[in-house]
Each structure stands twice: as structure tokens, then as C-alpha cells.
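First the structure, in the form of C-alpha cells, and then the observations on it.
We show some of the complex, not the whole, and keep each chain where it was.
All chains are identified by letter, namely A and B, in their written order; residue positions are counted from 1 within each chain.
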Amino acid sequence: MPAPRTYLLAEIARRIDGELLGDGNPEIRGIATLRHAGPDDLSFLTQSRYRAELATTRAGAVLLAREDRDATQRARIICADPYLAYAKVAALLSPSPSPVPGTHGSAVVDPQASVGSGTQIGAFCSIGKGAVIGNDVIVAPGCVIGENVHIGDGSVLHGNVTIYVGVKIGQRAIIHAGAVLGSDGFGMARDGEGWRKIPQTGGVLIGNDVEIGANTTVDRGALDDTVIEDGVKLDNQIQIGHNVHVGAHSAFAGCVGIAGSARIGRRCTIGGGSVVLGHLEITDDVHVGAATVVTKSIRRAGEYVGLYPLQDRTVWARNAALLRNLDKLEKRVRELEAVLAGSKKSRS
Amino acid sequence: MPAPRTYLLAEIARRIDGELLGDGNPEIRGIATLRHAGPDDLSFLTQSRYRAELATTRAGAVLLAREDRDATQRARIICADPYLAYAKVAALLSPSPSPVPGTHGSAVVDPQASVGSGTQIGAFCSIGKGAVIGNDVIVAPGCVIGENVHIGDGSVLHGNVTIYVGVKIGQRAIIHAGAVLGSDGFGMARDGEGWRKIPQTGGVLIGNDVEIGANTTVDRGALDDTVIEDGVKLDNQIQIGHNVHVGAHSAFAGCVGIAGSARIGRRCTIGGGSVVLGHLEITDDVHVGAATVVTKSIRRAGEYVGLYPLQDRTVWARNAALLRNLDKLEKRVRELEAVLAGSKKSRS
């Protein structure tokens, strides 16, 4: 990691387009939570439940929303969105590492592969024939990059990533350790008692500014490509099946599974541990909660959930047994309705 | 990937035992969906919802089921199961890669390991003492193969696979990148406030024609072996606990977890994200839906599901709250029944 930089508070305010209230001269060395900040740190208030900590924080200055302008008298920067401002300041103070150009002596780069300028290839990397690695890329040790893979400028591959033949990745990608891109989709046809494998001859197309989490897997298409559009963010241990299409700027939390040929719109979010079944479509701006199973297409933007509520084990057992027999409970209600309808009639 | 081959349509019909209708002379270079096929491509109709595309496809020929024999007048091959036929043709046109025999100069192969003829060992592979790698095997770069591992003829290991000591794999296995076979089962005994590890001294036995997905993990047995029988297909990110037994030709979709000592029959399928609890038994020909938890043994073949239905968040919240109190609702119904029974009695 590069050495963190320091900035005067006034300079930070200027760079994030914020309004400085108070002394602009403290030198800011870091960013920290209200609870842990010291006098050299800038802190931030983004959730009202932490407001009480404004009174006790030792932070040198604070990022505040407009409506919290007077919530403290200490040095502060007023901004439209303090969480976004925090992201910007953190990136100023802790810039992402730059490549140390060069190819480690132990790496095996096929003579017919091309590696751009300013690019760093780590120890024990293997790069196949016809692969094209762009400029200013970092490939950490232990990565296996197949034939004809393309990796765009400014991308970072962390350790032990595996990329199968022909996968195309855009610019400024971040691929975390252990991720696998381009493995065979799960395609096979019943053949007697067993299965016959269907060759997976499609590819994987990944746009610009995509981040892919540790040990996440993205399968290649069966015939057409699996597509991850620009700006998509995938957390760790996500599984993307063959021929899935993920629209731009969608973000999935950890352990999500997307089955084959599902088509997900733009700016969607999916909560951790959720499953999207195959061959269905989710329109733009859909937000799916955690641990939810999407069993049919969602054609209207909005928030969707489907998780079983947590209970004490004894209460759960009782209620789950009733749920297993919900049809019987409904039948009892129907019978009551029939009796009452009959008695009403008989009285009228 | 090997260069794709081309075939005359008549030759394809002959090889898959299909009935050719129309001109057998077009040269087929690829297989493609109805929507994307061109004049050199063979396409197929396997789901009725794509039938309309038969009219507009540019495909040179189409694979059709018997009942669709006259659904188009273009060149076509009539066959019993067009999906299986598609699998066969795709394998003709895109044969799987053959090994380029030899061991990469960087690989570390123990002098007491044995490597068969026609086998390719990639860069940065490490192969332990007593390991036996069969003939015509491909081991991609970055694989770690422990002592006394056996890998059968014709198998393929993709990049960065790790195989622990003593694991036995049959012939024609396909192990995708990042998979881990033979890691310790999760076995420990309570010891005061903490835990005492139980050495996992069983092995892993994998049959012939097994495919294992990217980043899937299979634990070794505690005392006896974990067993995956012939023809089993495991998708990505599946977890198989210690002493699990999976019967021949069963297939599990992505992100399935099978807890320790579960015993699953032959020809079973399990949908994505499902969990099978430990120490239970699933008989042959059971099909478990996606995101379903198998909490007890299943002794009758059939289809089983247990997933919470998806809803708009507001509706879900209302219904989930009622579900948490389903016992109270049932009590209200019981009270109504009692009142009605009483009033009937008083009226009679």
C-alpha cells in the first residue's frame, strides 16, 4: 500500500466541493469513525444514531450534511452527501496502489501475449498465448490467465485469480483473490441414466469499472456470452451462471447466486445470500432483500423480499408445523364461513 | 481451445442418428441459438416458447423433435431429443482440448510421483510424493497436488486447483479452477469453553466422469471416506461435508451445501442454494428445488420444495409478521370453532 498522504482541511473542502466552517489549517492525516478519530483525523456523521458521538469525538474536523450544519461547533465541512464525501476524502488520503512496472522473473508470459506499459506482473503468474494485458495493470502473484484473455488499462487482479480462455475485461476492473472468470457453465443433457456435457463455447464480457469479490465465480456462456456491464459491483463468493446479463451499476452483496440466462437490469441491488432463478428477467431499479429467492420475473421497480422470519426454536417449530398445514387451516376457516353463511340464511 | 471443425449436415445427421430432411450439403461450422444463428450454423428448438423464431432464423439447418417435423421447411434433422442432439453436435464441432504432452519447466514434480504418457503439467504446479497422475491428463497452471493423490486417465484440472493428500479421482474428471478436494471436515469436540480438533483421517473417493465446479469444496472423511460416485455433476461453489455419499449421476446446481454424513441417492438433482442437513438420507430419483432446506430424510422419489415466496417488501412484512404468530391465528380459528360448536349445541 502506498504511504498515506496528508492534506490541509481547507484543501480537502475545496477538493470535495464542500463548505468549510471553522479553521481550515489543521493537517488531516486520516479518516476515522467519530469514536476512534484523533486530532489529525477527519470524521463524518452519516447515520443519526451516531449523533451523540459528535459531542465526545476527538476528531480534528467532521463532514456534515446541510441539515446538521450546527450540530457541532468544531471545524467541519458541510456537503450534500457526507457518505459520498467520506468516500472521496478516503480516496485522497489512501490512494490505491500504483503498479511497479515490470514482470517478475518467475512469471511465464507466452511470447504471443502482449503486456502494456506501466504494467506489473507478479511472481508465478502464467499468461497464455494471445492474451492482451493493458497499460498500468497490476497482476498479483499466482494468477492464471488463459489464452486470448483481454484485460483493460488500469485494472488490478489480486492473488491466485484464474481467468479462462477468451474472457474480456474492461478498464479499471478490480478482481479480488481467488475469483474465477470464464469457467464452464453448468450445461448438460440427460443421456440415459447419466448426463452428456454441453461444450460451453460462449465467452464472458466484463465492462469498465467492475469490481469482483474474492472467490466469486462467473461462468462463460453456453453459446452466447455472459455479460457484466459497466460499473457493476459483485461482493465475495457470488456465483454468476452462464448467459446471465447484469445491467450497468447493479450491485450484489456476498454469497448471491444467479442461475443461468437470468437477465438483471441496471442499478439493481441484491442482498446477501439471495438466489435468482434462471431464464427470468428483473427490470431496472429493483432492490431484492437478503436471503430472498427470485422465482419469477420482476417487471416493476421496487423492493422485494421473501425470507422466513427468525424465531426462538420452540416457537418456530410450532409455527412451521402450522405453515406445513396452512391449507388445512384455510379449510377450517372456509368451513366456519359456510356454517355462518348457512346459519345467517336460516335466520333470515 | 482447439480450432473448431466443420461437418456436412448429412454427416452430422448420420453421427447423431437423426433423420435428415432437405439438403444435406451445407457445411456446418457452428451451433447457435435460433436468434443468433447464421447460414453456416446449425440451430435447435428445445423449448416451445422459441417456436416463433423458427420463422425468422437465418440458421442453415435446425434440430427438431419428431412432433415438430413440419414446423419449418428449411433443412432439418429430426431426432428423439433435440437437446441431447444439440449436446452431441456441439461436442463434434467444439471438441474438448487435448493435452499438449509434457511437464512445464517450472513445475515441481516429486521424484516419487508418477506422471502418465500424453499428460500435460502446467507451470507452477506442485505434485507430491507418491502421487499418480494417469495418461492424457491436463493439469493447468497453479495446481497443488498432495502426496499419494491419484488422478485417472483423461482428466482435466483447471487453474489453481488444490488437492489434499490421498484423494482418489477417477477417469475423465473435469475439476474447475479454485476447487479444493480433501480439506479437513469440520469435526471437533467441545472441550471446556473451546473446541478440540478431531483429526480427519478419512479420504475422498471420486468416481469416473465426475465434473466439479469452480471454487467447489469437498471435505475428506473423519474416519471413513467421502464418496462421489460415477457421473456426478457438481456446479460452482458447492460445499460437500465430510463422509457425505453422493450416488451416481446426481447433479447439484451452484451454491448447494451438503452437511456431514448425508447420504444422497442416484440420479438426484438439487437446485441452486439448497442445503441438505447432516446424517440424513435421500433416496434415488429425488429432485429438490432451489433454495430449499432438507431437514429430514426423504424416502420417496419425487419433487420437494421449501422456499419462502417473494413479495413486495410491504406485503412481505405484513405476512411475515402473521407467520411469526401463526399459532395465535390458529388459536383464534379454534375459538371460533368452539363458539360455533357451542351455539349449534345450544340451538339443537
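As a working rule, contacts are C-beta pairs under 8 Å (C-beta built on N, C-alpha and C of every residue); 3 or more make two chains touch, one makes a residue touch a chain.
Computed from a predicted model, the values in this text were never measured in an experiment.
In this structure file the homo-oligomer totals 3 copies of one chain sequence, with 2 depicted.
Basically, only the chains that are shown with their structure count from here on.
With centres taken as mean Cα positions, subunit B sits 25 Å from subunit A. Listing the residues of subunit A that touch subunit B in their complex gives 106, 108, 124, 126, 142, 144, 146-147, 160, 162, 164-166, 178, 180, 183-184, 186, 188-191, 193-199, 201, 215, 217, 219, 223-224, 237, 239, 241, 255, 257, 259, 273, 275, 277, 288-289, 292-296, 302-309, 311, 315, 318-319, 322-323, 326, 329, 332-333, 336, 339-340, 343.
Put simply, subunit B touches subunit A in their complex at residues 1, 30-33, 36, 81, 83-84, 86-88, 90-91, 93-96, 104, 106, 122-124, 140-142, 158-160, 174, 176-178, 209, 211, 213-215, 231, 233, 235-237, 248-249, 251, 253-255, 266-267, 272-273, 290-291, 307-313, 316-317, 320-321, 323-327, 329-330, 333, 336-337, 340, 343-344.
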